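Here it is, the structure, as structure tokens.
Subset of chains shown; positions unchanged.
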Amino acid sequence: MADTSKHILLMDGPDNKGLIYHVTGVLFRHGLNIIRNNEYVSPSRQFFMRTEFEGNFNTDVLLNELQTTLPPGITFRINPKKKKNIVVFVTKEHHCLAELLIRYAFNELDADILAVISNYNVLQPLVSKFGIPFHYISHEHRSREEHEEAILRTLRIYDPEYLVLAKYMRVLTAGFVQHYPNRIINIHHSFLPAFIGASPYRQAYERGVKIIGATAHFVNNDLDEGPIIAQNVKEVDHRHTAADMATEGKDVEKIVLSQALKLVFNDRVFIHENRSVVL
Amino acid sequence: MADTSKHILLMDGPDNKGLIYHVTGVLFRHGLNIIRNNEYVSPSRQFFMRTEFEGNFNTDVLLNELQTTLPPGITFRINPKKKKNIVVFVTKEHHCLAELLIRYAFNELDADILAVISNYNVLQPLVSKFGIPFHYISHEHRSREEHEEAILRTLRIYDPEYLVLAKYMRVLTAGFVQHYPNRIINIHHSFLPAFIGASPYRQAYERGVKIIGATAHFVNNDLDEGPIIAQNVKEVDHRHTAADMATEGKDVEKIVLSQALKLVFNDRVFIHENRSVVL
Amino acid sequence: MADTSKHILLMDGPDNKGLIYHVTGVLFRHGLNIIRNNEYVSPSRQFFMRTEFEGNFNTDVLLNELQTTLPPGITFRINPKKKKNIVVFVTKEHHCLAELLIRYAFNELDADILAVISNYNVLQPLVSKFGIPFHYISHEHRSREEHEEAILRTLRIYDPEYLVLAKYMRVLTAGFVQHYPNRIINIHHSFLPAFIGASPYRQAYERGVKIIGATAHFVNNDLDEGPIIAQNVKEVDHRHTAADMATEGKDVEKIVLSQALKLVFNDRVFIHENRSVVL
């Protein structure tokens, strides 16, 4: 049960005098060394803490002692510091997928890509270059529920911790999403909440904006309304057609998605009241 | 009639083969020197050109020759390169107004501030430091029409070329706006079209965005829907309350407004299909 | 001796197991409530902590208990959370000074401007609008030492906590600087370490850069080499002359200086190995 690798303690709940003191006391008495500690208290007095520590410990004993020490409302868990297992969803656009594949191939993703699922087969050649299983699950001639059921069957093979929607252009039902609560990350090609829904670059062009953006967010039941993890933007001007904006936007999308995944895969993102807290 | 100062020729209309050739030919035959020339043709084949030139010329003759040379659908005008006359509207917030006053005091605004109009008197002390007339025109105990009529009476004294809404927190009626078509510039404290209307920072906080912004735009009949001139943004994170966002956002607002005004006051902004073309 | 206002505990020194635990324990036993706590451990194992707390306490008792609890190498101090007293230095350019004056006038500076000192008198009219003492201390017909001695005599009247060089275009001697160790903040009009020294925009233009910047930093003995507090940048292109860059750069300079001052005046900046740690 002893473990010498690095771990991360994640806590959140109502703020209370002495919380940091009590938690750091438990770790101190176990001889564990805090490498990095971040905490945040929201204006509504919600407490969040992420503590990266190293040293040997007995998990059951440590968890039990934390349980005893902490006030009842606080939830906490201890994660080993290690790569996550993910499945990537795509449709036809390659840029986000390629970014993830390259990072994965060079060990820069903080995750293992177990498989890629797509409702089209156009990206199969790209995925096959990297020796990763590609599952072409067409939505044609299937109801939405049948299609999602087929996807869920495939996911059961891999049992991923996170699903990454790397320009997957289909809306997921609430029934599907509930299988992966706060474990589905999407990249939306606009600066949310501007231009929710389809053709955001076309909308951006029509509105004549001078800046375009992209948003990585968790997926919940409402389209494009889940907690935002990261956003970034890029200047455009009147010379950009909607197609030019889409082209320029791809660079933003793939980088923002990668940045968001880095945060999530390193257990740095808490969710509270539909907002993310990044520690 | 001769004039040796710099002038700007502004043209727009349906594109036609040889437009640049014909116009530059007229200027060449008049012995005028082009200092800066910018043109743009939209995907819908609308032609825009801004030509800054210097030299002596007879205005009537030049305009007449352009009229004869150009195809019928093209509109054009020649503006002398000089400061614009403006009136600034404010409510209670000082930051945009102060930015304009300082720039004006140090001859950096490309405009003369003829007067400041406000529906509150809180900014009178600031304005008076700079020796500019301040008109306190309260909206209380007045219908919207009566209030706007009182403002229009004051504006008639100054006959400004542009109105600048430097955080003027009242909606203007279509009746008012039609007196100044494409001549009213507003600063909105969000990255439009996100967070139209009231309390955009509160909305931004509730949505958990990671970037806030500001938008300078022309005012037309629809609230916050006129052509965008300039936008800028600033990163925020979960630690920013709505009030913090408002504080941080002020720096963006005042700079974006100043940048947009610089473009407008230098005759660099065309409007077409509710979008701005900046040459 | 009791004090109910907010305070900030600032600590730094070699890292040690249990430091957070011991310090938060002292505060907990005194019944003090931690509002915000930030710590950082550098790769060289230097520990930094900034703890904002509220509650009644006896300063001597608390300091004594911290002294007893903490390992010998740790330095710490407790600052009341309040505005700093500053003196601003300028030469001829107004934009940074005006920014500070406006923020001060509207209670947004986290500091009181006690006086402005300049080696020219051109900005006296601006300063006088805000009712702040202006000291014109010319450097002409004086040796550098005589000039600085005259400045020091004036500073003794005000006894400021910080000096802000808001485009003060003279180099300060080591003899002068040692009176205000880590208490002089300068704004340099380049993205340091690019373009150290005079005429950075001229240098930037000659080099053909596509981005200009500004740097707020502490002043130590070496010109433009002190710890950097904040930097920001702005895109330019080939159309910008050196003068255009200087004009555009002013907006960056004044905002970066304000942001840096906000950090310093809120006791958020530590200095270590000529780098700043911002908590």
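Labels A, B and C are assigned to the chains in the order they are written; within every chain, residues are numbered from 1.
Basically, contacts are C-beta pairs under 8 Å (C-beta built on N, C-alpha and C of every residue); 3 or more make two chains touch, one makes a residue touch a chain.
Keep in mind it's a predicted model, so treat the numbers as computed, not measured.
S.K.: Shown here are 3 copies; how many are in the complete complex?
M.R.: 4
Definition applied: only the chains that are shown with their structure count from here on.
S.K.: Does the chain-touch network form a line, ring, star, complete graph or other?
M.R.: Contact pattern: complete, every chain touching every other.
S.K.: Name the chain whose C-alpha centroid is farthest from the C-alpha centroid of subunit B.
M.R.: Farthest from subunit B by mean C-alpha position: A.
S.K.: Which rotation angle, from 0 to 180°, best lines up the CA atoms of subunit A with subunit C, given as a multiple of 5?
M.R.: Nearest-5 rotation angle for the superposition: 180 degrees.
S.K.: What's the call on subunit A versus subunit B, same or different interface residues, using the half cut on shared numbers?
M.R.: same
S.K.: As a quick test, compute the distance in whole Å between the mean CA positions of subunit A and subunit C.
M.R.: 38
S.K.: Centroid from C-alpha atoms only, then distance subunit A to subunit B, rounded to Å. What do you get?
M.R.: Between these chains, centre-to-centre, one finds 41 Å.
S.K.: Send over the residues of subunit B in touch with two or more other chains.
M.R.: none
S.K.: Can you tell me which positions in subunit B touch subunit C when the two form their complex?
M.R.: Interface residues on the subunit B side: 94-95, 98, 102, 105-106, 108, 126, 129-130, 247, 251, 255, 258.
S.K.: Over in the complex, which subunit A residues touch subunit C? Could you list them?
M.R.: 17-18, 20-21, 24-25, 27-28, 31, 33-39, 41, 235
S.K.: In the complex formed with subunit A, which residues of subunit B make contact?
M.R.: Touch list, subunit B to subunit A: 40, 42-43, 191-195, 207-211, 213, 227-233, 237-239, 241, 274-278.
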